[in-house]
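Below: one structure, written as structure tokens.
Every protein chain except one is present and positioned as in the full complex.
In order of appearance the chains are A and B, and numbering begins at 1 in each one.
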Amino acid sequence: MNQLSVFNLLQLMIRRDLLLAMRRRADVLTILVFFALVVSLFPLGVGPEMEMLRKMAPGVLWVAALLASMLSLGRLFSADYLDGTLEQMMLAPQSLSVLVLGKMIAHWLVSGLPLVLMAPVLGLQFDMSLPGLLVLMFGLLIGTPILSMLGAIGAALTLGLRGGGVLLSLLVLPLCIPVLIFGTGAVEALASGLSVVSNLSFIAALFMLCLVFTPWVAAQALRISME
Amino acid sequence: MGLRIEGGMFVSIAEFFNMGGYAFYVWGAYGVTVLVFVIEIVLVSHKRKATLQQVRLMREAGEEI
Partner (left out) sequence: MAINWFKYSAPSTFYGLAGKLIPWFAVPAAMLFVLGLYIGFFVAPMDAVQGEAYRIIFIHVPASILSMFLYLVMAGYAALGLIFNTRLSSMMATALAPTGALFAFISLWTGALWGKPMWGAWWVWDARLTSELILLFLYFGFIALHASIDDPRRADRAAALLAIVGSVNVPIIYFSVKWWNTLHQGSTIKFTGTSMHIAMQQAMFTLLLACWLYAVTVTLVRVRSIILERERNTQWVSELKEVCL
């Protein structure tokens, strides 16, 4: 029997999911448009006063990123669930946790990474400084994977349910609050002279924690939903 | 009529209800708390009655068959 190493298995899974995602390019674009739209709503809501917008910027961008990455989570497992592939994955001898991790990585590449790349452009709308934009981007870079990982647990728990997307957001958003706090805290630390690195290290710590535990937890959630 | 209590703060019932000017906040807090407890008790009792009713109906339906 051809034993696949963990790395090869991950590659296989990621490549497959990316291929499937590329066939529906519109989904990726929708997320980016939603991100830009939400960010633009805030100045429209609170007024164009630059001083206030500058202060709000990291918060607005992070919240918008959170909401945008929630959008595609519902689809993480549903397509495979509907056509029976998920069942096959669960019956396969390969570790379900590894397969789930592969899906999480693919999800981030399609839904998280584009947000990271787009954020600086939107940050300019709020007149953020260059160092601010860099800290924001880096924070999002290590923070958005956490959203994908926690989101996968939510997606697994709500698999096939009627209230789907909204319920998923209700479950996952509270868990993402620490990432939000430290992500925005890092950018604000620039202005207040506090340590940017300590904020970012907290996000990195949460990232590590999630990387170790969430694939397994999400796999258990899948088993619960599929029984 | 007066309320002479240890510490001697509330000299009259009117003063007691007034809570030193904070009547709205104190009674608003405790009032809603009591309301929440009452609502919960009512809901829980109602659920019990409804469940018993449902079980009885099921049982009767079962006996007829």
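Note that a residue touches a chain if its C-beta (ideal position, glycine included) is under 8 Å from a C-beta of that chain, and two chains touch if they have at least 3 such contacts.
Keep in mind it's a predicted model, so treat the numbers as computed, not measured.
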Full-complex touch with the removed chain, picking from A:9, A:53 or A:157, is A:157
Given the full complex, what residues of chain B touch the hidden partner chain? 3, 5-7, 9-10, 16, 19-22, 25-26, 28-30, 32-33, 36-37, 40-41, 44-45, 47-48, 51-52, 54-56, 58-59, 62
Give me the chain A residues in contact with the hidden chain, please. 153, 157-158, 161-163, 167, 170-171, 173-175, 177-178, 181-182, 185, 188, 192, 194, 202, 206, 217, 220-221, 224-225, 227
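Methods note: only the chains that are shown with their structure count from here on.
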Just how far, in Å, is the C-alpha centre of chain B from the one of chain A? 44
